[in-house]
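Okay, handing you the structure first.
Note that one protein chain is taken out, while the other chains of the complex remain in position.
So, chain A:
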Amino acid sequence: MTTTLTTEALTLGYGDRTIVSDLSLSLPAGKITTIVGANACGKSTLLRGMARLLTPAHGRVLLDGHDIHSMPTKQVARRLGLLPQSPIAPEGITVTELVAQGRHPHRRTFARWTAAEDEIIADALEATGVLDLADRVVDELSGGQRQRVWIALALAQQTEVLLLDEPTTFLDVCHQVEVLDLLTDLNRSRGTTIAMVLHDLNLAARYADHLVAVREGTVHAQGTAEEVLTEHHVAAVFGLDARIIEDPTTGRPMVLPLGRHHVRGLRDVSPVNRGNHHDAGKVSPAS
C-alpha cells in the first residue's frame, strides 16, 4: 500500500481565527507518524483538516495527489479513517453494532448485510482483542476496553490511512502502551499509514517512525525522533527546559523535564542529544 496523504501550504481556522498557517506536510506511506506540540498549537486542527473535516482557507490536502475536498466524501472514507479525541458511544449500543458502523462507507443504501462483512467485523474485534466483549454494551466497558472498541471501528473501515487524535487520553500507562502496541501491530501487519497526535513525548518518540513537532500552527521540526527531540527544539516548541537522554530500553531519546524543583546536579545526567545550538537549555521563562 502506497497511499500518500499530503498537505500543501494548508491554512486552517475557525471564522477569522487562523490556527494552522501555510503548513506543508507529507505522511510517509506505511509508517507511523506522531505529532507533538504544546496545547493549542494547532495539532488537532491539523488532523481534522487532513481528514477533510475543515475546509481550508488556503492550500490543499491531497490523498494520492487528488484534492480531498473535490472527492466524494464516502469515497474518501474508504481510504482515510479518523478517530477523534474521546468519541462518545450512543447509549445502549453493543460493541458489535458500534464496530459495524465502520462499514458505512463500503455499503450501499439498501444493501443486505453479507457474511463477508461479518468476517471483517470479526477480524477487527479479534485484532483489537475485544471479541469476548462482542455483545457487551459499550457504556459499561472500562476506558481501555472502550478505546480498543473505537480502534476496532476504525479497522472495520479498512482504510489505508488512519488518523488518531490522542488515542491514549484518559488511559493509564499500561493501557497507553497497549493501545500504541496495537496500532504498531496494525501498521506492521496491514501496512496502514498512521498519524496520531500524542501528548506524552517519550511515548511519541518510542512509537514514531516519523515525528512532527508543531508550534504556532506550523511545522517547527520533523524527522526521526532523534532529530526532532533535541533540547533546543523541546525548548522552542514547549517552552520547556529539558535534558534528553537515551532510553536504555529502546535507544530512542527520552525527555526529562527540569522544572524548578527537585533537580539535582545535572552533571550526573549524560546528555546525548543536545543539538548543535550554543544556547541549548537556555530558555525564556515559560508562561
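Criterion: a contact is a pair of C-beta atoms (placed from the backbone, for glycine too) under 8 Å apart; a residue touches a chain by one contact, two chains touch by 3 or more; residues count from 1.
One rule holds in what follows: contacts and distances are computed from a predicted model.
*Asks:* For the chain not present in this complex, what protein name does its UniProt entry give, out of "MoaD family protein", "ATP synthase subunit a", "TusA-related sulfurtransferase" or "ABC transporter permease"?
*Replies:* Answer from the record: the omitted chain is "ABC transporter permease".
*Asks:* Which is it among A:Asp123, A:Glu178 or A:Asp209 that touches the chain not included here?
*Replies:* Only one of A:Asp123, A:Glu178 or A:Asp209 touches the chain omitted from view, namely A:Asp123.
*Asks:* For the chain not shown, which residue from A:Ala51, A:Met196, A:Val237 or A:Met254 touches it across the whole complex?
*Replies:* Selected residue, touching the omitted chain: A:Ala51.
*Asks:* In the full complex, which bits of chain A touch the chain not displayed? Write them out.
*Replies:* 14-15, 48, 51-53, 73-78, 80-84, 87-98, 100-102, 104-105, 109, 113, 115-116, 118-123, 125-126, 131, 134-135, 139, 157
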